[in-house]
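Here the structure comes first, spelled out in structure tokens, and everything after it is commentary.
The other protein chains are all here in position, but one chain of the complex has been omitted.
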Amino acid sequence: MIVSAFDLVLCLTLVWLAWHVLVSPDLFRAVVLFISFGLLMALAWVRLLAPDVALAEAAIGSGLTGALFLSALRRLTPGRRGERRVDRKEGGDDEGL
Amino acid sequence: MIDIVGTFFVILGIPFFLSGTIGLLRLPDIYTRLHALTKADNVGLGFIILGLAIQATSWFEVAKLFLIWFLVLLASATSCHLVADAALRHNIKPWTKERA
Partner (left out) sequence: MTTLYVGLALVLLFSVIVGLLRIMWGPTAADRMMAAQLFGTCGVAILLLLSKGLGQLIVEDVALVFALLSALATVAFVRRTWTKEGPRQTKRLDHD
């Protein structure tokens, strides 16, 4: 009974989160919502009796992909100082941090 | 008896998580929210892990539970310092009663 309630709440939250990841106008908010989605998806995999998939989801889905998205988000703002761009001659810029 | 004490500690941890969430929603600025957040991380999870470790069946499980707690402590302390430092570098002023 209580287990079914847990599953139901988890499913509804996952659907709501997935929808808001897709429609969010703010990219940063979408990334943070995606990280939360990965965390809750790992819970869902545990409830589906697949702890190995939950391990992969926690490590890759929310941890690694979240960090990569956050890193990529910084590259999306055009024309900042210290950025290496393909349409510009490169020289003496501080790459990375 | 052991089960009752363990369950007591697990239930004791829940209010700290709830207060962490309430603090995240209600407190006025970044620094005070960080404060609420670390209470949930450290004390709430600490009580839950203590309660589960009391009921654990093997020493290996106890060691694993406390390893989890240690990692969360390390992660929350590190990231809270990083966020607070970055907020200060962004010139976000701490909330005071007069400026509110």
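Note that the chains are named A and B in the order they appear, and that numbering of residues resets to 1 at the start of each chain.
In this text, a contact is a pair of C-beta atoms (placed from the backbone, for glycine too) under 8 Å apart; a residue touches a chain by one contact, two chains touch by 3 or more.
Quantities reported herein were computed from a predicted structural model and do not represent experimental measurements.
J.: Please identify, in ascending order, the residues of chain B that touch the omitted chain?
T.: 7, 10-11, 13-14, 17-18, 20-21, 24-25, 30, 33-34, 37, 40-41, 44-45, 48-49, 52, 55, 61, 64-65, 67-68, 71-72, 74-76, 78-79, 82-83, 85-87, 89-93
J.: Of the residues in chain A, which ones touch the absent chain?
T.: The list for chain A reads 1-3, 5-6, 9-10, 13, 17, 20, 27-29, 32-33, 35-36, 39-40, 42-43, 46-47, 49, 51, 54-55, 58-59, 62-64, 66-68, 70-71, 73-74, 76-77, 80-82, 97.
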